[in-house]
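The complex appears here without one of its protein chains, the remainder shown in place.
Labels run A and B following the written order; every chain starts at residue 1.
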Amino acid sequence: MVRYITRRTLVMIPVALVVSMIVFFIIQLPPGDFISGYAAKMSTSGEIMDAQALAQLREAYGLDQPWYAQYFTWITGILTEGDFGYSLSYNRPVADIIGQYMGITLLVSIFTMLFTYIIAIPIGVLSAVKQYSWFDYLSTGIGFLGMATPNFLFAILLMFLSFRWWGDPMLGLFSPEFAEAPWTYAKWLDLLKHMIIPVIVIGTSNTCELIRVMRGQMLDEMTKPHIVTARAKGLPEWRILVKYSIRAAINPVISTIGWSLTTIFTGSTITAIVLNLPTQGPVMHKALLSQDMYLAGSWLLLMAVFTLLGTLISDILLALLDPRIRLERKGA
Amino acid sequence: MVQPEQGQTDVDVTLQRQGAERLHDRETQEPPMLEVRDLRVGFRTPAGVVQAVDGVSLALGRGRTLALVGESGCGKSVTGRALLALTPKHAEIGGEIWLAPTGVAGSSGAPGGIRGSRFDLLRLKPGSKELRAVRGGIVSMIFQEPMTALSPLHTVGDQIMENVLLHRTRSRKEAEEITLDMMDRVGIGNARQRLRQYPHEFSGGMRQRVMIAMALSCRPSLLIADEPTTALDVTIQAQVLELMKQLQREFGMAILFITHDLGVVAETADEVAVMYLGRIVERAPVKELFRNPKHPYTRGLLRSVPRIGNAKTRLASIEGTVPLPLSLPPMCGFYDRCPERIEGICNRRYVPVTTVTEGHQVRCFLYGGADGIGEEEVREEGLRHG
Partner (left out) sequence: MVTQAKALIRRFRNARSVRAAARPDQSASHWRLMYRELKRHKLARISSVVLAMMYTLALFAPFIAPQGLENYSSEYMNSKPTVVRFVDAEGNFHLQPFVYGLKSERDPETLRKRFVEDPSKLFPIKLFVRGEEYTFLGVFQTNVHLFGVDEPGRIFLFGTDGMGRDLFSRVVLGSQVSLTVPLIGVSISFVLGLLIGGISGYAGGRVDAVIQRFIDIVRSFPTLPLWMALAAAIPPRVGVVEMFFYITIIMAFIEWTGLARVVRSKFIALRAEDYVTAAKIAGVGDLKIIFVHLVPGFISYLVVAATLAIPGMIIGETAMSFLGLGIRSPATSWGVLMQEAQQIENVALYPWKLIPLIFVIIVVLAFNFFGDGLRDAADPYSHESGLKSANRKEKQRWFNRSKGKRMSM
């Protein structure tokens, strides 16, 4: 197992490097750069910058060099000293900004994931056990609806309802009076309250999908021959359900935890923009639009690395849960 | 669930029961360990009820082996599972399954005082304590596919021990001892280590041994073996059969052997019942059946078995396939495929059971039952409408 993990981790490194290069390439694709965008913005406020000043600025930030040279500087910085570059729009090191938003992004993601699993697994199991009952039809119906509604549009809907009922669309994660306040009990409470809509919004389509998968897995497992064996032993139905059906059905679901955490993390982008959450979504959106390439590039790279890590975690979990795969890996 | 038009007449049942009782009169004075009367299992499908088992009656004495033979789809597996009330929810089940287990050593765990008394399995409530005590404790089962019949996610030891803990003892330590002993008996070497392994670490034959250990761990009175050797290769087959015979001698349980392999039948059974389209068409002691098969279907079956020394003759096959038992008309189920069918008789009415010699019964007009056809028809009509 240790060897397997080591090997997988080693394979990840070149992939991450290639990914980082592609990321950088894509980000510098749009014509112009941060400086030209900056100059255009300044000119709207009446300040015309001459060509020489612009050239000086470019040189200072290294933007006059070809993209691969810029990439090289950037990636060596990351690898040697963990320096992700400098954000031009925030005027701060990228690492600072990432540090500021990472915590809250992770918090929202983890809450969402917990919500997803806690809701989806019991509903999936129940609708499989009571197949073709009204409960099954209801959860299937809601499941399909939830999968078909794009999250960000669902966000609008919930905000609308919240606005209608409580006169507060619950934008952001903090009420204004708490935004800058130190962490107190009241602030946590406020945060939790504001977390409800984002968690539901980001989690719903996920939950619906999981319900479908869990139900399908259960139906599959419940008709396996070894269930008949267990019944022939005289095991009570509920114990067959818990010990054999659920235990087996839950494997692939649990093992995707690594995966789903990263997809929630990266997938909440648009929702975060719509709900104006102080998480990575709006930051990256802004960085992309203003061609703040080091910031955007670092986020994209981090997400890609997260995706890789998530896949690895999932594979490891799967091996831990399923003795057959464990054996296969031992052999490999 | 009694469907009078399905054709099993009281006469049949009585005849078969007489046969069964005679069998037991010869050996012991008690009632047979297993007695099935007019068992019917139907499956509701969109196209109607498929009558998979259509009035089967059987009897099986302690320590004896009955082979239930037939093509796939003839209802033999369904019969086997019905004996554990393991039919799915959408199945309609009718008839009676009488079990008369005796107290066997080491069965103190069985609750409800079921051992020692005689009861009808189908009268036990689904999911009840009593039914669960029967399953695995009094009647246990071996399945065809040892691969899929074991859970891949649980250790072999856990799966055998589960049975022991359910029926024999509450102490894990004792259960483990019993499990180790059983694994030893079925020939799994190095049991203490194998206990902690998973089914995929066992070969096919070893897995079937695990199944046997599991099924016999609680000393059942009846073992239902549903094609236990079909999925194994020939040398392993012989080993497993030998093991089962040996364990039968040791434990004295009755075996219902479900198979389509006549070679296996010859090797293991005391008695044979040939099943076709949900009904038993012929029943005889094993030697009698092989020496003197009566029913055209049985003969067809025997002809389709290759024999050493007969290499030159072409292997016979039975024409056609088993029809689907869906709203069958009152006629012999084998009529379409039968080389000796009598038009006007075989396709006119249900076939009653005829006794050929003692213990040998056949359901075919060639051996009687057709003589008084007019007279019987009147009687049957009367029965059906009455």
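Operating definition for what follows: a residue touches a chain if its C-beta (ideal position, glycine included) is under 8 Å from a C-beta of that chain, and two chains touch if they have at least 3 such contacts.
Every value quoted in this text rests on a predicted model; they were computed, and no experiment measured them.
Here the missing chain is touched by one residue of A:205, A:245 or A:279, and it is A:205.
Annotation: of A:193, A:243 or A:285, A:285 touches the absent chain (contact as defined above).
Of the candidate positions A:57, A:78 or A:159, contact with the unshown chain belongs to A:159. When the full complex is taken into account, the listed residue touching the unshown chain is A:213, out of A:5, A:54, A:196 or A:213.
Contact between chain A and the absent chain runs through residues 15, 18-19, 22-23, 26-27, 29-31, 144-145, 147-153, 156-157, 159-160, 163-164, 169, 171, 205-206, 209, 212-213, 215-217, 219-220, 223, 225, 228, 252, 255-256, 259-260, 262-264, 266-267, 269-271, 273-274, 284-285, 288-289, 296, 299-300, 303-304, 306-308, 311, 314, 318.
Simple rule for what comes next: only the chains that are shown with their structure count from here on.
Averaged C-alpha coordinates put the centre of chain A at 56 Å from the centre of chain B. By the touch criterion stated above, chain A contacts chain B in their complex at residues 224-226, 228-237, 243-244, 247-248, 251, 321-324, 327.
Against chain A, the residues of chain B that register as touching in their complex are 81, 84, 86, 127, 131-137, 140-141, 143, 145, 148-154, 162-163, 166-167, 198, 200-201, 211, 214.
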